[in-house]
Structures are given as structure tokens and as C-alpha cells.
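The other protein chains are all here in position, but one chain of the complex has been omitted.
Moving on, here comes chain A:
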Amino acid sequence: MTAAALIPAVPLLLGLIGLLLKPGDDEDRRRPAAILGITGAAIALVVTLGCLITGRTQEWTAHWVSLGDIQLTLGVSAGHAALYIALAVSVVALAVQVYSVAYLHDDPRYAPYAAQVSLFTGAMLLVVTSGDLITLLVGWEVMGACSYLLIGHDRRLPEAPAAAVKAFLVTRVGDVGFLLGVAILIVDARTSEISAVLAHPPHPAALILILAGVAGKSAQFPLHTWLPDAMAGPTPISALIHAATMVAAGVYVVFRLYPLYDQSPAALAVLGVMAAITILLGALSATAQDDLKRVLAWSTVSQIGYMTGALAVGSPAAALFHLLTHAAFKALLFLAAGAVIHAVGTNYLSRMGGLREHMPVTFWSFVVGLGALAGLPPLAGFWSKENVLTAAAHATEGGGATPVWVGWVVWIAALFAVAVTAWYATRLLLRVFFGISRAHGPDGPDWEVGFDDARYTEPEAPHDPPAAMRWPILLLAVPSVLLGLAAYAPGFRTALELEDPHLSVAVVLPLILLAAGATAAWWLWREVPGVDPAMALGRARPLLASGFRLDEMQDRFLVRPVRALARAVTTVDEKVVDAAVEGTGRTTSTVGAALAYAHRIPLPAAAAAVLAGALLLGTVAVLFGAAA
């Protein structure tokens, strides 16, 4: 048994223990919950670091159970790439646990919250380190359940329960495909051990079915609809689950099974088209949102599209690199957004503005995070996005498993989205931190008329968050700035199998697009001060704000037909199936009653009946007797 088994086991165990704690809001009950949560993430972090330092690949397998002649194993298989992902997960988890202590300081249901975060962390680490498809599936679904529980955590939000159910159900629809795909792979290989599964030539249908699960979990078109709604969850949860880790799990699974995908151009083509649509869909929808967290959510959709795009064009290394940098800068952005929301008490960009002077730490964190998101050199996102673009450009030349046209589609979508990303990142920064405060809302400040002078109530000055929230933000700012340069570190590069970084002329094109997008947003904001640059979108704005109305389509073509079908089946069950049963019973009773009645007829009629019967029998006897 390797030490790597502890990486998922400890947070899972501590999470389970934490769930048994009594909920309550007094200090004695919060403290053990916080200690359990933070310890779990910290131990996972330390063990991961230990494994990385010793430098060995962690492999361990044991027989778990066999069903028929299908062998299931319990196994750890953590190569260097997996350990780097585990490192990212446990760092973000630790930051989020510490941050949550302050963010949820007045929440009576903090104890189950912390335990669920622990359980989630363990499940994600299980996905990352698992050497077996079924244990991977366990982690995969436990993550989904924790995500469901945590999105629905906030009791003050009426939309939270619906968002939680939607998140679970949409991913579960994808998981129908995932389960079937896994089933086909297992049946072919007679075992669920990943190394053995990889040795079998794959069924393309299995790979495409697994992509359905990936689309659900990683919020890819057409199963991305849950992610923007999932922002009803507490902000630290958005940072951990819906930005840094769970949504990246789909990318990781494709990476893990990449030797199979490499053999199937059809599956890669599906993935590539999905990625290209998702990149554009996410980026364009992000331009028109008024909710700070929704902007970030749509940008997550788009950025994960970059990762799946990188996978589709044959560069799993670029996908993982972008996964790591994205985990850092998006978690940073969400935690910083939490600080903003905490300070101004609203999610809406239309009620923010002018926060730069009051919240310098948060401001600079946002600058770093949004810069990295847009791909501003030398921040982390620049390097990883550059890798993805290079890989896509490379795929347009053909030669790999990816069809050439897929390379073109991904490359063009990714390039165009660079400009759009720069545009919405700039808009976000300007709307939140620059200009004047719009905290009063559209009606203006509350005027108070006094004796000496007319004056209005000063809104409470927003301020940077307390230390427990500030330090996690600062911690995450470091990799958001520096992680890109890790591409120059040989150890890291070989672990991810990244190519040597080389900055060629090709870098100029995305940089020009970036500058164009950012300048456009700035210019719009500058020309008409105080007005949302998104006004320039004109009539397209409502369409973009609603995410191309895909929610409505989902409702019309999936949810309502299922409801109608349920109604029809229930009616059939009551009016046909059960009615047949009840009818049999009733008919029997009726016939019985009729016979009983027949037995009660008066004597003359009875005597006549008996005689008639005798006559009939006699006639029959005579007729047949005569015949014989």
C-alpha cells in the first residue's frame, strides 16, 4: 500500500466523521468542524508534497470484488501529472477551508458544510489518484452529491434548492452515458483496472458515451446549463467545486484515458466540436451578465472549453497545464469575488463600482486573476493558453489522430475567444473597481433633509476582508502570477510532458486580439462614463445574458416532455393497469352477487327451472340416445 492512498482517504474519513458532528452555531461546535476540515486538506497537501519530493510514481493494486468474471480492483495509480493535479486540489481546498471559517462565521450549519467540503476534496482526490474505473466512478459521483448538497446550502436563497437539483440532474444525465461507456470498457477488458483497460482497443461508442459524462461534469455544451445556476452556492464552494476542481474532473478523465482517445478520430472530433462551441458560448455569454459570479461561471465554461479543445487537438499536456493555471487564477478570482460580495452585500455589477480605493488587496488580486484569465503576459494564463493555441495551430497541419478540420475549428474558436475574454475581463474590472460607487442603486442616494444642509446617508465604506479570508487570496495570487513560468522548470515540464516553451511570432496574433478586446471595453467605458460597456451589445444582450436561451430549450425539449410522459404513464398505471385488477375483483363480486340472487328466486320459478332442466336433459338423452 502506498502513501498515495492516504491522499484521498484522509479527507474522506475526516469528512465522514465531520458529518456526525452535531450542527449548531456556538463556538464549541464550530471549532472541531473547522479543525477536521482544515486538517484533512492539510494532510492531503503534505502527503502529496511528500510523494512529489520522493519522485516515484505511486502504483498499488488490490483485488476488491469480482462480479461474474469481471474483476474490480482497488488501486492507486498516481503519476507525476496526477500528483500535480492533487497538489492543486489540496492547495485550493486548504485555502477554501480557511477562507470559509471567516466567510461563514455566522452560519449555524457550518459543521456539515465543512464536512461536505472535506468529503468533496477526498472524492476529487480519489478521482485523481484512482487506478480503477469503478473507484474513479465512486469519486466522480460522490463529488456530484457533495456539489448538490453544497449548492443548496444557503437557506436564504430561494433559488438555491432548485439550482442544486438542476446541477445534480444535468450531470446525472451525462452520467448515463458515462456509466454505459465505462460498462462497455469494463466488459471488453473483463476488469476495471485502468492500466488493463488501456491495453484493449477501445470501442468508439464507449469513448463518445464517456464524453457525455465529461460534458455533464465539466459543464460543456450542451450540458453546461447547470453551472451558471450553481452560483447560488456559497462563493468558496464556487471557487473550489465550480471553478478549480470538480468541473476540471472531466478533463482529467479524458487525460487519464487519452491512450484510448488517441486511437479514435471520431471521439476526438466530437470532443473538438463540443469544445469549440463551449469556448464561444461561454465567452459570449460572459459578456452580458450583470451578476459578478455569473460572469466568472461563464468564463469557467469557456476556459474548460480551452482544456477540452487542447485534448481534442492532441495535446493532453496543454490541457493539464491550463487546468492547473486555471485552478489557481479562477479560485483566486472567486475568493476575491467573495470578498467583494462580502463587502458590498450584493452580486450585481450594477450596484458596485469605485471599490479600488477601499479594497486595494482585493483589487490587485482581481487584476492578477483577470489578467491571467485574459492571457496577459507574463501571468500564468498567458503561458497555458499559448500552449493550447500552439497545439491547435499545430493540429491544423494534420499528422496527428485529430482530423485537420477539428484543428481549424478549435483554433479559430480559441483565437476569437481571446478577444472576447479580454473584453469581458476588462469590463468586469472597470465595473467593479473603477468609476463611482453605485451602491445606492438606480434611484440615487437616500437624501436626508436637515436644518443646516441637504445631505445624503453615506454608505458604509467597503473594506478588505479579514485575515482568514485575505491570506488564502494572497496565497492563490502567487501561482496565478508564477505558475506559467513553471513551464521553464524541467521537472514540472517532464511531469506534464509539456513541450519546451518557445515564444515565436505566433504569439503576436493572440496578443493583438487581447489588446483589441481590452481596448474596446475600455474605450466604451471611457466614452460614456458610468454606463455598462455591455450596452454596446444592443439587442443581442438579452440573448447573451440568457446563455443563448439554451435553458429554455432544455426545459421545452427535455423537462416538459419527461413531465408529460410521467403524467401519461401514471394515468395508464391508474386507469388501465390498476383498473384491470380492480375491475377483475369487482366483476367477480358482481357475478357472485348475480349467482347469489339466482339462488334466492321464489319457489314456483325454481320448480319451473328444475323441470325445464329435467326436460332439457331428457331431450338431450333421447336425441343422443336415438343417434347412438
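The rule is simple: a residue touches a chain if its C-beta (ideal position, glycine included) is under 8 Å from a C-beta of that chain, and two chains touch if they have at least 3 such contacts; residues count from 1.
The criterion applied here is as follows: contacts and distances are computed from a predicted model.
Chemist: With one chain of the assembly withheld, which option in "NADH-quinone oxidoreductase subunit M", "Aspartyl/glutamyl-tRNA(Asn/Gln) amidotransferase subunit C", "Cytochrome bc1 complex cytochrome c subunit" or "2-oxoisovalerate dehydrogenase subunit beta" matches that chain's UniProt protein name?
Modeler: Of "NADH-quinone oxidoreductase subunit M", "Aspartyl/glutamyl-tRNA(Asn/Gln) amidotransferase subunit C", "Cytochrome bc1 complex cytochrome c subunit" or "2-oxoisovalerate dehydrogenase subunit beta", the absent chain's UniProt record names it "NADH-quinone oxidoreductase subunit M".
Chemist: Among A:3, A:17, A:52 or A:70, which one is in touch with the chain left out?
Modeler: A:70
Chemist: From the list A:3, A:17, A:52 or A:169, pick the residue that touches the absent chain.
Modeler: The single option touching the absent chain is A:169.
Chemist: Determine which one of A:142, A:336 or A:483 touches the chain that has been left out.
Modeler: The one listed residue touching the chain not shown is A:142.
Chemist: For chain A, enumerate the residues touching the unshown chain of the complex.
Modeler: 19, 23, 64-70, 109, 112, 134, 137-138, 140-142, 145, 148-149, 152, 155, 160-162, 165, 168-169, 172-173, 175-176, 179-180, 183-184, 186-187, 562-563, 565-567, 569-570, 573, 577-578, 581, 585
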